Each structure stands twice: as C-alpha cells, then as structure tokens.
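What follows is an incomplete set of chains from the complex, kept in their original frame.
In order of appearance the chains are A and B, and numbering begins at 1 in each one.
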Amino acid sequence: MISSRAVVKNAYISSTSRIYGRSIIENNAMIFDYVEIGFPTRDTLENFVRENISLRKDLIEYGEGAKVDQGVIIRSHTVIYEKVHIQENTRVGHNVLIRENTRIGKNSVIGTGTIIDGEVLIGDNVSIQSGVYIPPKIIIGNNVFIGPRAVFTNDRYPPSRRLIETVVEDNVVIGANSTIVAGIRIGRNSVVAAGAVVVRDVPENTVVAGVPARVIMYREEYDKKKSLYERESLSR
Amino acid sequence: MISSRAVVKNAYISSTSRIYGRSIIENNAMIFDYVEIGFPTRDTLENFVRENISLRKDLIEYGEGAKVDQGVIIRSHTVIYEKVHIQENTRVGHNVLIRENTRIGKNSVIGTGTIIDGEVLIGDNVSIQSGVYIPPKIIIGNNVFIGPRAVFTNDRYPPSRRLIETVVEDNVVIGANSTIVAGIRIGRNSVVAAGAVVVRDVPENTVVAGVPARVIMYREEYDKKKSLYERESLSR
C-alpha cells in the first residue's frame, strides 16, 4: 500500500510493503516484502488519533515520509521512520529499524537486525554488520566498519535525564559483540577488538581490547598482521 | 485479518495484522503493521493439525488469544502469543516476541527486538531497552531498567533438564550487553554495569561490574555520581 502523497519513481516495491505519508523513492531503488517506509513518529500518531475518533481509518497517508535515494536496496521486514534520509546505493538488510531524524550516507551497508534508534548520523562507505545497536546521539564518520552485535549506549548512569554523544571517527574498526559506553570518542583509524567493553576515549591509531578495554598495540602493527593474514590465504 | 471470536473495541488495527482466536483488544490500543496477537502455542497447533487433514484452512480462529489492555501500543512485526496479558499503557516496540503465559504490567516499555520467551512476569513502570533476551522463569519487579542487548539465562549447566528462576527485584538497573547467568537474585536497588557477566547473587544497594561481576561500589555512590553527571549538562 502506497500513500497517495508519496512520490515513487521507477523503483521495485513489493505489494506487501507500506509507503507512508510524503515519502520519496528514487529510481532503481528496491523495496522488498513487509517493509514500512516513513513510519510515523509519536507526534504524527497523536495527530492521527486526534483527527479520527473511531480509529478505523488507515494511517498510511500520515507523516512527512522518508527519502530513499537512487539505487538503495531495502530488504524485507525493515522499518524506516519518517524524517530519515538514506543516500545513494546504500543497502539495508532484513529486519532493520531506522528511527526518525537519521541520515545514512552513500554506498553504506546496514546489516540485518541492526537497530538505529533515531537522531543518528552515519557517513559514506560505512559497513555496519548484523545486529548492531545504535541509540540516539551517536555520530559515525566515513569508512567505518562495525562488527556484528556491537552495542553503543548514550547514558553513563542509566536511567538518567542526560543522554550524551559518542563519536566514531573515520576509518575506525569496531569488533563483534563489543560494548561502547556512552560519551566516548573513538579516534581516527583506531580498532576495538571483539568482545571489548570500552569505557573511556580511544586514542587515534590504537587498538584496544579487554574488559575494560586497554590499548594493546598501534594500528600500524594491526595492519601489518592483517597483511600477513591476508597473504597466508594465497600461500595455501 | 481478525478472528471472528476476537473482541476488538475502539482500537487501531492495521489491515496487515492478524488477531488470533479469542483475543481481546481494549479501547485506544494501537496495533501496527504485520503484527500477530494471540499466536497459537504448540498445543493449539496440534489441535489444528488433528482437525484439518488437508491443512488448507486458516489458523486465525484457533487458540485462547491474548489480552491487550487500554492504551497499549504494539509496533510493527511484533508477535504476541496466546495466554499473554499486556496491561494498560504499556508500549511494545517493533519486532518483539512475547511468548505464552507472560504478564507485563502497566506503563512499561518493551524495546524493539526484545525476546520474552514465555513464562515470564514483568512488573509496572519497567523499561526494557532494545534487543534484550529473557527466557522462561525470569521474574522482574517494578521500576526496573534493563539496558540494550542484556541477556538472561535459565540453565546453569546447559543443556540440562532443570531450568531455574532468576529474580530481578524492584528499582534494579541492568547495563547494556550484560549476561545474567541462571538462578540469581539481583537485589533491590542494585546496578549491573554494561558488559558485566553476573554469576552469583547481587546484594541489595550495590553496583557490580566486570567478568565475572564483582561489587565495585554502593548504590548511594552511583546515585551521587549520577546527580553530578546530570548537573554537568546544565552547566554547559
């Protein structure tokens, strides 16, 4: 079902999906089954309730919608709220949630089951693997890699009245199932190992690991090990 | 699709959702897209198979259904089994699973992607963030906060024939991506830090952290730090 206020170019949209409000879907986008684009925020829901005493109307026409740029792929069961912008050629997995006031750059990948809980900025050429959790106030640069099930937080003493930013700078690598406590800066080119719990800032060009995470080497050494590791496969 | 045996008051129900069996949906509830309410347990499925040799009938009329109280919001892709009761004004995120014989109190929040695997009791004013896993035999009090991706278990030596209770008392805070091993009591007002692995009881009014988790301070100190942290934002 597609809102009469939405603009849909030459894109594939599964008949099982729902395009809300004033969403815009550009050329060559593909939107698969059971997807919602432009799902209403709380304000829009409250308007709907106010205007419809019997609640028997369909919500599909409501809201500002989301903007899905050219060549974007959105796989099944994914939900994208209104006021989200997904830029060119970015691919979104199955069962992803992207809440309002979020922008995702070009040529990025958002893995299956990842939750981006609104008010998030993500750069270009970012690869977010499956099942990552990103709450509001997280800022992610360009060329960042985030491993599966990594978890960010935005409150140092939950549940408090103060949510704080975490910044992930360009070229950072974050390992699988790591936990990034709120209010941290992860410096350019640094690496967080799998399973680490990061409780303070990570300096540029370093590799941190453990609980709590500590610097174990420089990025230069990591890259050397990586080259050796990649070459091993050739020698087999 | 709505079972002819269900009772639906003045509620919003997306045309893409399925209300099974004898479910009851009270006034001002909102049930969004691709949701199932009252999904059948194994016993009900077996009845269905026994009664329908060709399996071409729709399952929608089967089962006891679930009870969704006034003002409850259930977001898209969520599945709620039969014999579940969700009390007034509780809000359930996207893609949540709540299995049978579970009761969730009033004014609580169940975050997106959370799995409540049946036989669970949850109190009032509880905030469960995204992606939490709660197996059978977990009991959660009132005013509890559970951070994203926290994982509970119910078997000390898996896979065994004995599942045991874990009790989370009132006013507890559990941090992101923590692991709570089976058979533990987390005492009133205590705090589990992000990333902790809790393997024994947590005394009341304490804060535990690390792998395995150990007491690092009292709740009083945590609350002082929290006040300072909240005030910091005002002084900026």
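Note that contacts are C-beta pairs under 8 Å (C-beta built on N, C-alpha and C of every residue); 3 or more make two chains touch, one makes a residue touch a chain.
Source: prediction; values computed, not measured.
Novice: Tell me, please, the full copy count of this complex, given that what is shown in place amounts to 2 chains.
Specialist: Total copies of the sequence across the whole complex: 3.
The working rule: only the chains that are shown with their structure count from here on.
Novice: Through what angle, between 0 and 180°, must subunit A be rotated so its C-alpha atoms fit those of subunit B, rounded to a multiple of 5?
Specialist: Resulting rotation angle: about 120 degrees.
Novice: Can you check how far apart subunit A and subunit B are, centre to centre, with Cα atoms defining each centre and the answer in Å?
Specialist: The computed centroid separation for subunit A versus subunit B comes out at 24 Å.
Novice: Contact residues on subunit A for subunit B in the complex?
Specialist: For subunit A paired with subunit B, touching residues are 16, 18, 34, 36, 39, 45, 48-49, 54-55, 58-59, 77, 79, 95, 97, 113, 115, 117, 131, 133, 135, 149, 151, 153, 156-162, 164, 177, 179, 181, 197, 211.
Novice: What residues on subunit B touch subunit A, complex-wise?
Specialist: 10-12, 14-16, 28, 30, 32-34, 75-77, 93-95, 112-113, 127, 130-131, 145, 147-149, 173, 175-177, 194-195, 210-211, 222, 225-226, 229-230, 232-233
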